[in-house]
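Then we have chain A:
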Amino acid sequence: MSKIHVTTTVNGDPVEFLADPRETLLDCLRDHLGLTGSKEGCGTGDCGACSVTLDDRLVCSCLVLGVEAEGRRVDTIEGMADADGLHPLQRKFIEHAALQCGFCTPGLLVAAKALLVQNPDPTEEEVRYGLAGNLCRCTGYDKIVRAVMDAAAEMRQEAA
Partner candidate 1 sequence: MRYHTPSSFEDAARLAAQAQGLTRFLAGGTDVLVQMRAGMVQPDDLIDLKKIPGVGDITRTDEGGWRIGVAVPGAALSAHDALRAEWPGVVEGMDLVGSVQIQGRATLTGNLCNGSPAADSVPGLVAAGATVEITGPEGTRTAPVAEIPAGPGKTSLQAGEVISAILLPPRGAHGGDAYLRFIPRTEMDIAVVGCAVNLRLSGDTVAEAQVALGAVAPVIRLVPEAAEAIIGTTLDEAALQALDAAARAACSPIDDKRGTVAFRTEVAGVLARRAALIAYGRAKGDTA
Partner candidate 2 sequence: MVAVTLWSSLTRFTDGAREVEVQADTVGGVLDGLVADYPGLKPILDSGVSVVVDGEVAPNRHAPVPEGAEVYLMQRLKGG
């Protein structure tokens, strides 16, 4: 089966790869581009460990074909921290011990960032429903929810 040449933008950088049309965006990120920060926990869109944004819309990269990324903009966990340092969510996850094994963490951070773009001042319930697509088996979510709300508060203060 012939592969398709895909040109896309990942974390602001132009990239190209050859994709079998059956390969998911997650496969392409991990196996062709070496961006292994996005994880596969289920392959069926049920766990959120592969969360990325595609043209700023939060998606499971396991439910996007690699060839669909042509001409689009993909942002992954690897692009979350910038040269100035960690994103407030990343700092707060460490500070609040919001990770144990850390496997769900990249997807949760990407999803939480997208959530706070949509809703900078979420209630606890809004955080919980907003992150319901990201399974965490270690923490019981308590510290994750606290970290997201604390990061949101800090980000609001910075924006003010």
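Definition applied: contacts are C-beta pairs under 8 Å (C-beta built on N, C-alpha and C of every residue); 3 or more make two chains touch, one makes a residue touch a chain; residues count from 1.
Here is how the candidates were picked: all candidates are chains of the complex that A comes from, given by their letters.
Note that this is a predicted model, so its numbers are computed, not measured.
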Among 1 or 2, touch partner of chain A in the complex: 1
Chain A residues touching candidate 1 - in the complex, by the definition given at the top: 1, 4, 21-22, 24, 43-46, 48, 51, 54, 57-60, 62-65, 67-68, 111, 114-115, 129-130, 132-134
